[in-house]
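Of the protein chains in this complex, one is absent; all others appear in place.
Let's turn to chain A:
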Amino acid sequence: MSSSIFDSSPGDSNPGGDFAAREAAIALPPRNTALRRFCRHRLAMAGAIIIAILVLGSYLGPYLIPYDDTFIDIMQRFAPPFSGAHILGTDELGRDMLARLMMGGRISLAVGFTAMVISMGIGILVGAIAGYYGGIVGAALMRFVDAVLCFPSIFLLLALAALIEPGVASITLLIAATAWMDVARIVEGQIRGLRERDFAVAAEALGASDLRIVFRELVPNAVAPIVVAATLNVAKAILLESYVSYLGYGIQPPTPSWGNMLNNAQIYLTSAPWLAILPGLFITLAVTSFNFLGDGLRDALDPRMENH
């Protein structure tokens, strides 16, 4: 190394180190290419940003505005938006619409998200058991899934809601109970295909337990469709919550949710249309954003696009 062209001045960057850094940059784990693809999907990015704004607005917003969602300002009933102290106007009791939309957003988003988590849990469990064990157990479970799927979910939900005292927790559970079947079918198909693969046989040859094979080897390989299903499930859950609350079986006033705000608004549709338009707008915004996010994730996580 005495006469090497590399040993010029001390403190000069080490060429070997440079090479190592370049090599590391090439060998990125697969998730980063997925992230890059996702960022290029404009609608999905827009969806993600809108969801972030809705979540932040719902949880931080109420601390930033001077009105409480239950504060009744009887002198300011039916104030239209952008006309006075209440930016988005007031409802029939003079309650601030913005405050109610924010609190309603908390409920609607929380119900949507929690229902998604629960339905994913049930769906993954049922799908994994059916797909992994197959045979009679699998067939019985999947025919049960098909049977539940035969009910239009809104009627199933209403039938169940009529029997159970409505509340945030019970509505969340009911929505989860009507939304897990699609996930179960997706997971069952994935696991059934993956369990025959050699790496699953390798784990079996090592004496791995069923639990380990399913959750360490198989489910991580089905993560892309599961994530997509999860996002779409949030949208579905928000919509279902709006349905039941609009029909009066869901979240009960005075607790606001976007759905029961719509329910309240129907008698004032001609005189105070903003009471219906505003919550409707937020439901649409949230649901489409989650759908776009799901589409973007589907494209980004598609294993066929991974460069092997």
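FYI, a residue touches a chain if its C-beta (ideal position, glycine included) is under 8 Å from a C-beta of that chain, and two chains touch if they have at least 3 such contacts; residues count from 1.
One rule holds in what follows: contacts and distances are computed from a predicted model.
J.: One chain isn't displayed here; going by UniProt, is it "Paraquat-inducible protein A", "Peptide ABC transporter ATP-binding protein", "Peroxiredoxin" or "Imidazole glycerol phosphate synthase subunit HisH"?
T.: Record says "Peptide ABC transporter ATP-binding protein".
J.: With respect to the chain omitted from the figure, which of A:F71, A:F151 or A:F199 is a touching residue?
T.: Residue touching the absent chain, from the options given: A:F199.
J.: Identify the residue among A:D69, A:D91, A:E188 or A:E217 that touches the chain left out of the display.
T.: Here the residue in touch with the unshown chain is A:E217.
J.: Even though one chain is hidden, which residues of chain A still touch it in the full complex?
T.: 27, 29-30, 197-199, 201-208, 212, 216-217, 220-221, 223, 306, 308
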